[in-house]
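The complex appears here minus one protein chain, its other protein chains still in place.
A, B and C are the chain letters, set down in written order, and residue numbers restart from 1 in every chain.
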Amino acid sequence: MLSLEMVLALLPSSIVYGIFLGGLYAIIAVGLSMIFGVMKVINLAHGDFAMLGMYITFWLLTIFGVPPLLSLPVSFAVMFAVGFPFMWLVKPLFKRPLEEMINSSVILTYGASLALASGAQMIWTSNFRRVPNPYWGTTFSIGGIGLDMGYTVVFMFAVIVYLMLYFFLIRTKVGKAIRAVSQDPDAAALMGIDVDRMHTLSMGIGLGLAALGGSLLSLVYYLYPWVGEQLVLLMFIICVLGGLGSILGVFYGALIIGLAESIAVIFIPASIKDVVAYAIFLGILLIRPQGLLGGKM
Amino acid sequence: MYYAERMRRGVVLSAAIVATIAVIVGFVVGIAGGYFWGLSAVPAPVTVTTTKTVTAPGAAKTVTATSTVTATKTVTAPAAAPLAGKVIKVGVVQPLSGPLAYFGESGLDGVKFATDEINAKGGVLGAKIELHIEDFGIDYKAAAAAAEKLITVDKVNVVVGGFASGAGYTIEDVTEKYHVPYVTIGCSADTITARGYHWVFRTAPNSTEYMLMMGHVLSMLYPKAKRVAILAENSEYGQASLRAIKKLAPQYGWTIVYDEPYEKRTPDFRPTLQKVKATNPDLIGLVSYLTDAALIMKQSKEVGINVPISTISGAGPQTLKFIDLTGKGAEGMVMASEFWPNKKWPYLPAVMDISYKFWDKYKRPIDFQAWAGIGVMYIIKDAVTRAKSLDHTDLRNAIASTNMFLPWMGPILFYPNGHAGWWKYNLVTYQIQKVRQVDGIPANIPWQSNGLSFYAVYPPKAAVAALTTP
Amino acid sequence: MKLGITDRSRLLLETVGIIVLFLIPPAIYATPYRLYLLHILILAMIYAVFGQSWNILAGYAGQVSLGHEVLLGTGAYASALLVYFYHMDPWLTLIASAAMAIVTGMALGAVTFKLRGFYFALATLAFAEMVRLIILAWSGVTRGAEGVPVPVPQPVNMFGFIIDFKSKFSWYYITLVFMIIAFYLTYKLTRSKYGLLFRSVREDEDAAASLGVNTFKLKMLAMLVSAAFAGIAGGLYANYMGYIDPAWEAGGVLSPFTGLDALVIGIVGGMGTVIGPIIGSLVRVGLGEYLRAYIGVAAGFDIFTFGAIVVAVVLVLPTGIWGYIDEKLLRGGVG
Partner (left out) sequence: MILEVDRLTKAFGGLIAVKELSFEVDKGELMGMIGPNGSGKTTTFNCIAGYYNPTSGKVIFDGKDVTRKSSHERAKMGIARTFQLVKPFHNMTVLENTMVGALTKGASLSEAEAKVEEILDLVGLKDVMKRKAKELPLAMRKKVELARALALDPKLLLLDEVVAGLNPTEISEMLEVIKEINRRGVTIIMVEHVMRAVMSISKRIIVLHHGEKIAEGPPEEIANSAKVIEAYLGEKYMI
C-alpha cells in the first residue's frame, strides 16, 4: 500500500497534470456542449469532426508547411462551413417532438460518425500519423514538475478559446440571441430572433470548435481515422456534469474529470480510473440533476 | 370493443402476411443475389505482377525466397501437377477497418504478396491460390460470421488471419466446428492453442515465449536491474503477457514492483508514470500497442523517468511506425519479434530480396504481420504439396506435420496443440539502432525513420549487430 | 384483452408468420449458404430479443437508455461463468442470466430513474461503462480481459428430440422459440393494463403521477422485464458464440457500441412497436453482415454505407420501418 508520504509526494504533480488534462478535455467538449445546449442534439459524431480537424492540421503541415497553430483558424473555418450541410441533415429532426428528436439525433449522428470515420479511412488509409510539431516532446519543468510544451499550448488555447467564446456569448448581439434560443426557442422566436439561423450558426460554431479541439489534440496525440470514437463518451459525461448548455460548466466539468482521473491513479490502477470519473458524474447528478451550472449559459 | 376494432380484418391480414413474407424472401434473395453477385466480384486469381527484382547491393542476387524453400525441403517433383486446374481457396479474416486496420492490412498484404509469388510460379502442383478476403473491423462476432461464410458458402480449404486474440478465439470456434484448418496471423495469447482444439495452428510466438526472450535479453542488457515495473494494457494481450512475466520474473532475479493494468485510449499517462516512478524501478517494461507505447515513451520524459524503458512483448511496437511516432527517443529500445528484414541466418540475402520486393509493391516496410502473412501462405503451400489433396483433413494433417524452413522465420514445426515452437528456434530480439552499413545490409534501406531502424541483436546466430547499451 | 372475433385475423397472421419462421431452415436446406444464413438469422434473433428489451424500456416506458449493453453483458457473463467454472446446464444458467441482469437493472434503475431525458440517457451510459470497467478489472471472478470461453454443452434429449448444440439447426429453433416467447410476452404486456400505464409514463411522467401512477415502481417494472429479456439474450449469445470478453471494441457484450446497436435496432425498426425490433435486427445484423461480406469496394466502405443507410432511414422514416408500415399500410392495426 501507499504510504501517506508517497501520496503527498505524488499529489502536487498529479494535480497539475489533472488540470492540463482537463484543459484538453475542455477544448474538445466545448463544441459538443454548444450543439447539445442550443439544439438538444446528442452529437455522437463530434469525435469524428475532431478527427477531421486533426487531419486538416496534418495535411496543411505536410503539404503546405503551415505551422500547426496557424492551421487552427483554418480547421475552425472549414468545419464551420461543414456545419451548414450537417445542419441541413439534422434540421428535419427539429420538427419532431423533443423525446423523439433526442432518439433520432443519437442514431443519426451515430450513422454519420460511422460514415465519417470509415470515409476517412477510405481516403487517408488506416495509417497512424503524428503531426510533427515543435512542441512534441519538448519539456520544461516548474518546481520539479515536468511539463510538456504541447499540453501547455493546448491549455493556453483552451483558456483563450473559452474567453473568446464567453465574450461572444455574453457581449455580442448574436451571442445573446444564441443564448436566448438555447433557453427557450419559442420565446426567442417571438422576440424576433431567427431561430433557424441561430441553430445553423451554433451548429457551425460547434463543429468548428470540434475541429479546433482536434487540431489542438493533434499537438499531443496521434491521429488515425477512428480516433474520434475514443473520447466522445467521456466528453458527453463532461458536458452533462457541467450542466447542459453551460459553457463555463463544461470547463469546470472537464477540470473535475481531469483532476479526478489524475488523482485517482495514485490510489487505484490506471485501468479503472474512468470508474472514478463516472462515479463522480453519477454522484453529482443524483445531488444536482441539472448538472453543476445547469440552466445558465 | 375498442381494442378489438383496431384490427381491420381483410386489408391488415393480407398486407401483413405479404409484408412478413416479403421481408423474409427479400432477405433470402438478397443474400443469394449477393452471393452470386459476390462470386463474380471476387477477383480472379492474381497473376504475375512483379517481375522486377531489386536486390540489396552486396546481396547474392541469385537466391530468391522460393528457391531457398524448396532447396531446404525434401524434394518433391511438381512436374506431375496432380492438382492442375484446381483452385486452393484460402479465406483471409483480418481487421481491415477500425483501429486495428493498420496491422490487419499489413498481414493481408503479406498474404497477397506470397500468393502472387506462388501463383506466378505456376501455383501449387498446378493449382492456383485464390484468396477470399473478409474484413471484421473490430467486431469479433463479425469475425465469426466471416469464418462461417468462408467455410460454408465460399467453401475455402483453409482459413488464415485473425490478428487480435479475441478474434482468434471466435474464428477457431467456427473452424473447429466445421473441421477446417485455421492458421493464425498474429493472435499471441497463450490460450489460443491451449483450448484443446485440433484444427488451429499458430505461427506467432505466444506471450510466454516473447517474455522468455525479452527477459533473457533485458537481463543481459541491464544486469543490475532488480526492481522491474510492468505497464500492461488491460486487454487480453496485455494481461496474458503480464501473467507470463510474473511467472518468469524470479528466473531473472527480478522483483515486480508495479503491475497495475492501464486503460487504453487515454491521452495522458503522466499520472500513471509518476506512480511507476515512485516505486523506484530499475527497469520499466511495456506491454502496449503502438500508439500507447509511443505516447508512454514520450511522456515518461516529462515525468522525469530516467531508467530504461523497454517493450517486453510482441504486437504493436515492432513496426517502423513506432520509430515514426516516437522519434529519436526510440533509439536503443529492444523488442522481441519474429521477423524483421535483417535476420542473419545464411539466408539474409533472400530475406533482403523479399523485403525490397515488398517495399516496391506496397510502399510500406515489411513488418512482423506481413512476414507472418507470407509465412502462412508458404506453410499452406508446403502442406498442399505434401498432401497432394485439398481435403480439409489431409490438409490439417499435412500442416500438423510441417517440418520446413523459411528464410525469414527459421524452422517451422508445430507442437501437437498447434503452436509453433518459437523460443527454441526462431524468436529474435531487435534493437533500434542508427542506420548504417552492416554485414549484408546497406545503409540506404528504405525502411528507416529518423535515421533509425531495427537490427537483429540476439541470439548470436541471427544477429547482424551487437547489443548495445543505450 | 381477451381474444375477440376480430382478433382472429391477428392470430392467423401470427400463426402464418411463425410457421414461415419455422420453415426457413428446411426451405434453405438445399442452398449452399444455409449454415451461413442460419448463423446470421440466429444472431439476428438474439439481437431481436435484445432490441425488444430496449424497446420495452425506451419505446414503451419512455426511458431511453444509452447503456443497455450492461444488461446483455451481465446476463452473458452470469451464464458463461457458471458454464465455464461449474459446468452447469446451460438451460439453468439462462435463469441465472436473467436474474443477474435483473439485479443489475434494479441497481441501474435505483440510481438513474430519478433523472429524466438526457440526464437519464447519459447516466445509463456512465453506469454501463463503470460496470464494464469493473468486470474487466475484477479478473479473479470474471477472468478479466481474458474473456470467458464457453464450452459447447453435451447434446440434450428433450421429449425425443436430440438437441445437438453444435448444430446450427438446433440453435435456430432454440433462439426462435425464445424469440417467439419474448415477443409474445411483450405483446401481452403492451396490450395489458401495464402496457397502457407504461405509455402514460412515457408520454408525461408528471401527468401520470397525478393520476395515481407510481412512476418509479412502473419504470422499475419495465426495467425488470427488459432486464430479464436482455439477460436471456446475453445468455443465449454467450452459449452460441462460445466466447465473450469485456472489450470496449464493437462486438463485445459490454461494449458501448452494443448499446448503440440496441438503439439502431429499436429506432430503425420502429420504437414502441412489437414487430419493430425484428425488422431492426434484420437491418443491423442482416444488412450489416450483407454489406460487410458482399459489398467490398474498399475497406470501410461497408461501414460507410451502413452509416449512410441509418442516417437515411432516420430522416425518411421518423417512426422507423415497421412504424411506417404500421401507420401507412396497416393503419395502426398491428403495432
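Here is the rule we use: a residue touches a chain if its C-beta (ideal position, glycine included) is under 8 Å from a C-beta of that chain, and two chains touch if they have at least 3 such contacts.
For clarity, every value in this text was computed on a predicted model and none was experimentally measured.
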| item | value |
| --- | --- |
| Residue among C:213, C:295 or C:308 touching the omitted chain | C:213 |
| Residue among C:115, C:163 or C:197 touching the omitted chain | C:197 |
| Those residues of chain C which, in the complete complex, touch the missing chain | 1, 192-193, 196-197, 199-200, 202-204, 206-215, 272 |
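Please note the rule applied: only the chains that are shown with their structure count from here on.
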| item | value |
| --- | --- |
| Contact graph of the chains (line, ring, star, complete, other) | complete |
| Comparison of A-B and A-C by number of C-beta pairs in contact, larger one | A-C |
| Chain A-chain B separation of Cα centroids, rounded to whole Å | 36 |
| Per-residue overlap in chain A, given as positions that touch at least 2 other chains | 118, 121, 126, 225, 269, 271-272, 274 |
| Chain B residues counted as touching two or more neighbouring chains | 96-99, 101, 105, 234, 261, 263, 265 |
| In the complex with chain A, residue positions of chain B that touch it | 96-99, 101-102, 104-105, 233-234, 260-263, 265-272, 274-275, 278, 290-291, 294-295, 298-299, 301-304, 321, 324-325, 327, 329 |
| Of chain C, residues touching chain B in the complex | 1, 4-10, 12-13, 16-17, 20-21, 24, 28, 31-37, 39-40, 43, 133, 136-137, 139, 144-147, 149, 166, 191, 241-243, 245, 247-252, 279, 282, 286, 288-290, 292-296, 299-300, 302-303, 325, 329-334 |
| Chain C partner contacts - residues on chain B that touch it in the complex | 1, 3-13, 15-17, 19-21, 23-24, 27-28, 30-32, 34-35, 37-38, 41, 96-99, 101, 105, 133-146, 148-149, 151-153, 155, 166, 169-170, 173, 177, 189, 191, 195, 234-236, 238-240, 261, 263-265 |
